[in-house]
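Apart from one protein chain that is not included, each protein chain of the complex appears where it belongs.
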Amino acid sequence: MTDPISPRDDHSTTASNAGPTRPDGGNSTRADGGETQSRVFLEDGDAELDRGPLQRWVDDSIKNPDKVYRAMFYTAAIFFLVTTLFPFYWLLMVALTPEGQLSDIILTPNGFNPGAFIEVFQTIPFHWYVFNSFVIATASTVLVLVVGSLAGYAFGRLEFPAKVPLLLLVLVISFFPPAAFFIPLNDLFNTSFFILEPITGDGTLYNTPGAMVLPLSAIFMPLAIFILTTFYAQIPDGLEDAARVEGTTRLGALFRVIIPLSAPGVATAGVLTFIAVYNEFFFSFLMTDGQPESWAPLLEGILAYQGQYEVLYHLMAAASIIGVIPVAILVIVAQEKIVSGLTAGALKE
Amino acid sequence: MATDTDGEAVIGSERRSETDRTGNAVVNWMENLSEAAYAYLLLIPAFALLALIAFYPLIATFITSLRADQTRGAEPLGGFVGIDNYVDILTGNARLARQFIDVAFSTSFPFVEFGTPFLQQALFVTIGFAVISVFFETVIGFGQAYVLDQEFRGRRWVRVAIILPWAVPIVIQGMIFFLLFQPEVGFGTEVGQWLGIFGPNPLADSQDAFIIILVADIWKSSAFMALLILAGLQSVDRSLYDVARVAGATPWQRFKRITLPLVLPALLVAMLFRTMDAMRVYGLIESSVGCTTVPSLTCLVVEAMFGGTRIYATAAAVAFATALVIGLIISVYVVFFRDTEGGLY
Partner (left out) sequence: MAQVTLENVTKRYDDVTAVDDVSMEIEDGEFVTFVGPSGCGKSTTMETVAGLTKPTEGRVYIGDDDVTTLAPKDRGVAMVFQNIALFPHMDVYDNISFGLQLRTYEDEEIERRVEQAADIVQLEGMLDRMPDEMSGGQRQRVAIARAIVRNPDVFLMDEPLANLDAKLRVHMRTELQRLHRELGTTIIYVTHDQAEAMTMSDRIAVLNAGKLQQLAPPLVCYNEPANRFVAGFIGSPSMNFLEGELVDDGLETKNFTIGIDHDVVPGATIGDAITLGVRPEDVHLVEYADSLTDPTDRISARTDVLEPMGDEVFVYLLLADQAERSMDQDPASSPNQLLMSVTPDTDIQEEQSVDVVLDRSKIHIFETATGKSLAHGIVDRSDQESGPTATEAE
């Protein structure tokens, strides 16, 4: 908190104007109290004659910039809220509008048809697509966390000669567009492997979750490794030694002590990976034939409402809202963790 | 189990012989590895996955890009042609529906000629998209992060609201903005026309569609910027602000002299991630205005590959050229990083 500014200080006028931008009140009253305030009045004294409300507000603002900053803050906050939330609201309005009346929807639906949210599932098995996406995102997250934890532990807690080059190599992956990986991967996943036959039928990975889990894990793993490395590096050595003397193996110490203690970092990496995979477009679009029984994800479900002859806009909107719900819940639950997780990581960057 | 021996054990003994010391051979082998050997062992799964999914395809793509297209016959690829494919795409002679870049130099002002309209050339579309979107996302993201960094009632819910667009699947993002500007359903077209920036059918007009894509991306990705910048803001030591306040700094001065320099590393990392992402834009275009209207670099690759024209080598060349362009932009950032405190390792 600000100390009351000494009146002897020549620069006190500016100083007192420099109140906090935070809208928590408190300070603003203090900033305009005391001798400094009267000096401002003296300077402005001559112009104190007839003024309109605007002028008064302007003068008031000059004397008390806190008010302006607070007003600016609220304006900005409301602006951001409206711009981010309006598309969702509008989408809901579209979903609620009955088919055939879809024109010029702005703030209210043309009619009221909540049945669209049921129709969504009747027209195509949309729940199946959501389920597929959920399985793919969960599997990728688990794979990324397990494999990324091993790598993050090595990068964060062990010393070895090739550490920096290997870490850079991992980061370089994220420089390439998915398209650069796609052609050979498409061939690879359409190649029949004998050992996969019992699992996938024809021995290829195309139309299986593997065709999405593997590339998506690889593409989002560098970020997870990066986050986990900074977290694991912060655990004191003594705890790991204690666990090993007490009876864990080296690997056991990682899973019993290091990972539980890095829970915020693991949660951050996990949530980021889950959302990234759930939202991904490229591989999700190209690695299946679009049928729900071929593990086509959410994305194909939404595009499926674009029929040959008509486009069911209201169902697309309803499906989109349903599709957002899982990640929205995740954001609500984990937002604090994500920010603090990234903050703790950023400290070491 | 514990058998007290010699009565000396106060608590119950644990002789080494009764512990599971024998374990199994693998565990014992792992316990005795040197630190470096153990590190490499732990890195094997990650690098095996990366090798299969990233390193191998990258190399294969590169090799494919050096061969000729073979539009007839059983073999999809022709012989080795060196960098011909790259030359073709850079000179606008590739067999692509839309060109990577199609610029010729001329003697008269402005000394360059576009073979096709500017916004039908993938390189310019993509770079233009990346530069403009990242600029606005940085500014807006900073604003959002600054709001979220303040203490106020209901901050939690404002934070959820601001972050939410970031969590929206790309296809849904595309859908929202497609519907908004779909003349039958949305009002976006009317607004655009009233403002005088849109023509009669914005979803089919390259320039209008480009703006729609920009708006859609800024809407979603500002939140990502805000998230990373917020992390940077929150790691700034609060007492520095008090010091500055006592020293008589105005809020603007505090922002310029304390916040900005301290957040700069986080800001640069966020901008780097966003630029890489924006350069790879595809899903948003595909699910809203379509690749025909706004052809991004990745659009070109996908069209070349699935367009039925069997120009796989050209597709590979475009893919790798895209990677090279991104790599080039990354190097620019890395030069920035070097001068910034902290940096990216």
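As written, the chain order gives the labels A and B, with residue 1 at the start of each chain.
By definition in this document, a contact is a pair of C-beta atoms (placed from the backbone, for glycine too) under 8 Å apart; a residue touches a chain by one contact, two chains touch by 3 or more.
Just so you know, these numbers come straight off a predicted model, no measurement behind them.
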| item | value |
| --- | --- |
| Selected residue (touches chain absent from view) among A:V172, A:A233 or A:L261 | A:L261 |
| Identified contact with the non-displayed chain, of A:L168, A:L239 or A:I325 | A:L239 |
| Listed residues B:V27, B:I101, B:V191 or B:V236, member touching the removed chain | B:V27 |
| On subunit B, residues whose C-beta touches the chain left out of the figure | 1-2, 8-16, 19-21, 23, 27-28, 31-32, 34 |
| For subunit A, the residues touching the chain missing from this view | 236, 238-239, 241-250, 252, 257, 260-261, 263 |
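Quick note on the criterion: only the chains that are shown with their structure count from here on.
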| item | value |
| --- | --- |
| Touching residues (chain side subunit A, partner subunit B) in the complex | 1-3, 11-12, 14-15, 17-18, 20-24, 65, 69, 73, 76-77, 80-81, 83-85, 87-88, 90-91, 94, 102-106, 143, 146-148, 150-151, 153-154, 158-164, 166-168, 170-171, 173-186, 188, 214-215, 217-219, 221, 225, 247, 249-251, 275, 278-282, 285-286, 298-299, 302-303, 313, 316-317, 320, 323-324, 327-328, 330-332, 335-336, 338-340, 342-343, 345-347, 349 |
| Complex contact set, residues of subunit B against subunit A | 19, 23, 27, 30-31, 35-36, 38-40, 42-43, 45-47, 49-50, 52-54, 56-58, 60-61, 64, 140, 143-144, 146-147, 150-152, 156, 158-172, 175-177, 179-180, 182, 184-187, 190, 219, 223, 227-228, 230-232, 234-235, 241-242, 245-251, 253-254, 265-266, 269, 273, 276, 279-280, 282-284, 286-287, 297-298, 301-302, 305, 312, 315-316, 318-320, 322-323, 326-327, 330, 342, 344-345 |
